[in-house]
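What you see is the complex with one protein chain gone and the rest in place.
Chain naming follows the written order as A and B, and within any one chain the residues start at number 1.
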Amino acid sequence: MAMTTTPAPDVPVGLDEAPVVPPKPARRKSLMKRLRRAPVLYLMLLPGLAYFAIFKYAPMYGITIAFQNYLPFLGMGGSPWVGFDHFVRLFSGPDFGRLLSNTLILAFLNIVIAFPAPIIVALMLNELRKQMLKKFIQTAIYIPHFLSWAIVSGLTYLLFALDIGPITVLFNDVFGTRVNFLADPDWFRPLIMAQTLWKGTGWGTIIYLAALAGVDKNLYEAANLDGAGRFQQMRHVTIPAITPTVVIMLILNIGNFLDTGFEQIYMLTNSLNREVADVFDTYVYFMGITNGAYSYSTAIGLFKSVVGLILILGANWLAKRFTQSSLF
Amino acid sequence: MSTRFDTRQDKVFDLVNILVLLGFATLTILPFLYVLAASFATEVEIASRPFFLWPNDPTLETYRYIFSTDTFIRSLLVTIGVTVVGTAVQITMTLLMAYPLADPNLVGRGLIMRLILFAMLFSGGMIPMFLVVKGLGLLDSYWALILPLAINPFNLIVIRTFFQQLPGELREAAEIDGAHEFTTFWRIMLPLSKPVIATFSLFYAVAIWNDFMSPLLYISDSSKWTLQMFVRQVTISTDPSTTIGNLDPNYIPPAEGLKFAVIVIATLPIMCIYPFLQKHFAKGVMIGSVKG
Partner (left out) sequence: MFSRRTLLAGTALGAGALGLTACGGGSGSGSGEPLTALKIMAPLLSETAPDPEGQLHKAIEEFVGMPLEITWVPNSSYGDRVTVTMASDNIPHIMVQTGKSAEFVQTATAGGYWDLTDILPEYPNLTPENPDVAHGASINGKTYGVFRLRDAMRASVILRKDWLAKVGLDEPVTTTDLEEIARAFTEEDPAGDGSATYGLILPAWGGYGNNGPYDLWETWHGTANVWKDEGGTLSPAFLAPEFIEANTSMKAIIDAGHTNADYATMDAATWNDPFVKGQGGIIADVSSRGKQLLSLFQEADPEGYGDKVTMVGNLKSPDGTLWSLPTPGYAGYLAIPKSSVQTEEQLATVLGVMDKLSSEEGQRLLNNGIEGVNYEVEDGMSVPIESEEGSLVSSDVSAFAQIGTQSNGYLGLSSKPAGEAEAAMEEKRQATADSDLESAVFNPGAAYVSDAYTQNGAILDQIVVDARLKYLAGQLDEAGLQAELQRWTDSGGQQVIDEMNELYQAGA
């Protein structure tokens, strides 16, 4: 599963990068030979492994809190065990169905809309030729990432305010309506998506621009010489070049599928749109502020992690089957 | 990036492209300009004007107030220091770990990758992490702001992907020339990965800069405060529950303008890093490397 910069079909690259990957290419070299050159590599791995051991795996025992009624004062040794009680409570609660559907819908919208957006914008930026303009736009679009959700919410309230918000006024004038963006459940998801796109797209382009920067200029030259137009160059050079990056980003982001961004949603939720707004993250917050619901929120987190793991493995398998890139 | 486009179709595309991007850029820059303007405005103006790009009645009062507290200067310096050192440490550790993992011949690679993935998804939570940090004696130390988040598994995996995309021929060529693994890493792979290093250095830097949970949990000495802690202190007043919790019935929460000024000073420095890094995103770094 060695990954290569997939070249355009008519551009020679040389050497024997086989597009079809043999199941375990690593076994070509003998074990001894591999181990012999390894020492330096393992040395390089050492700090990282130590980090994971100390800061990731050592604290992992904390997950067991999900199976207790944990009280920090009593510690793990002293807190009572409740087994799967929290999970049962989560799944059998009257709100579970609503939470699940709201979360899934938002997650789906995120993958379908918010994930491709930075890629498209990165490609567009890539086509700009005036460097100054490109630099300006790049810097401008990534500013919103630095504003906290509190500020973004405040701005949203300002802009979409009933009757007087600038965007509301514009919308009402154009469509002759009297929309209440902030209270109407039908507008909740579009507003959330608009916020996500506004805040995250610019930042998201950075990684794709980095990938695009690594594309060999010669490939473009060669394609040009072969008479390829702009869009053909994009199809045969640019897009294959960033496909591995896109696939990896997709797989990794799917691990966060059920994460919907607590702060963002909490700030836009009110009594009138709660039906569509409530998601796991806000629910956990509400449970947390009354109950010292440490265990309960850990349980919900564990649930989300397990789902994320299943999704990543699934996505990885799909990626392996249909493209050449995958996580393992 | 395409080289020469003169057809009419291309010119139209260019124009539309520019317009759309500029439109988006305007949308993203305007609110920040408002925040900037409001930070120079008086209370009354903020309460009375919904949206403006230039205050009618500018004042430096809020900034003067912020700069007069020595907490601000100190926390700014602390944060800059921690961010610079921290980013260096974190990106180094990540690169060092990503490179061997990009080698398909590495024994145990699959195992390690799975461990990393698992660690990315599952976490023990705040309390055990606190106990680990405490056990290492890092409480109240700047290292508590750097080490617990030293390697972000997500970043690690993506960097590894980038390393894997560098042509294998380069590595083999170096090996044939008798180069040590580390030399290959240092002399060949790293210079070719400039955009990647720049990107993830930026990611780590921003993460450290914006991190407030770590200082909050691990730092007790107020002279070690980071900028985010200072910022949050100044803006807590907007939470109604704190006004109810206040003793003095005559308590007046701090000015709105203060909130805006604090946003500006907390985000402007880190925002300005990207333009400096952009030169590393220039294309064509691989010219001449794959020939022959």
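Going forward, a residue touches a chain if its C-beta (ideal position, glycine included) is under 8 Å from a C-beta of that chain, and two chains touch if they have at least 3 such contacts.
A quick note: this is a predicted structure, and the numbers were derived from the prediction, not measured.
Chemist: If I'm reading the header right, one chain is hidden. Which shown chains does it touch across the whole complex?
Modeler: Output: missing chain touches A, B.
Chemist: Using the definition of touch stated at the top, determine which of B:V132, B:I157 or B:V206 touches the missing chain.
Modeler: Touching the chain that is not displayed is residue B:V132.
Chemist: Of B:V85, B:L115 or B:A173, which residue touches the hidden chain?
Modeler: Only one of B:V85, B:L115 or B:A173 touches the chain omitted from view, namely B:L115.
Chemist: So one chain is hidden, and I want to know which residue out of A:S101, A:Q131, A:T177 or A:N270 touches that hidden chain in the complete assembly.
Modeler: A:N270
Chemist: Please give every residue of chain B in contact with the chain that is not shown.
Modeler: Touching the missing chain: residues 42-44, 47-48, 69-71, 111, 114-115, 118, 126-128, 130-132, 134-136, 212-213, 216-217, 220, 222, 225, 229-230, 232-234, 236, 238, 240, 242-253.
Chemist: Please output the residues of chain A touching the missing chain, sorted low to high.
Modeler: 49, 52-54, 57-58, 60-61, 71-77, 94-95, 153-154, 157, 161-163, 180, 182-183, 270-272, 274, 283, 286-287, 289-294, 313
The rule is simple: only the chains that are shown with their structure count from here on.
Chemist: Once you find the CA centre of chain A and the CA centre of chain B, what distance in Å lies between them?
Modeler: Going by mean C-alpha positions, chain A sits 16 Å from chain B.
Chemist: Going by the contact rule set out above, which residues of chain B touch chain A in the complex?
Modeler: Residues 1-5, 7, 10, 13-14, 17-18, 20-22, 24-29, 31-32, 34-35, 50-51, 93-94, 96-97, 99-101, 103-107, 109-110, 112-125, 127-129, 131-132, 136, 147-148, 150-151, 153-154, 156-158, 161-162, 164-165, 167-169, 180-182, 185, 192-193, 195-196, 198-199, 202-203, 206, 210, 238, 263, 267, 270-271, 274-275, 278, 280-287, 290, 292 of chain B touch chain A in their complex.
Chemist: Could you list, by residue number, the parts of chain A that touch chain B in their complex?
Modeler: On the chain A side, the touching residues are 1-5, 13-15, 17, 25-26, 29, 31, 34-35, 37-38, 40-42, 44-45, 47-49, 51-52, 54-63, 65, 72, 121, 124-129, 133, 135-148, 150-151, 155, 158, 164, 166, 198, 201-202, 206-207, 209-218, 220-221, 224, 229-230, 233-234, 244-245, 248-249, 252, 255, 298, 301-302, 305, 308-309, 312, 325, 327-328.
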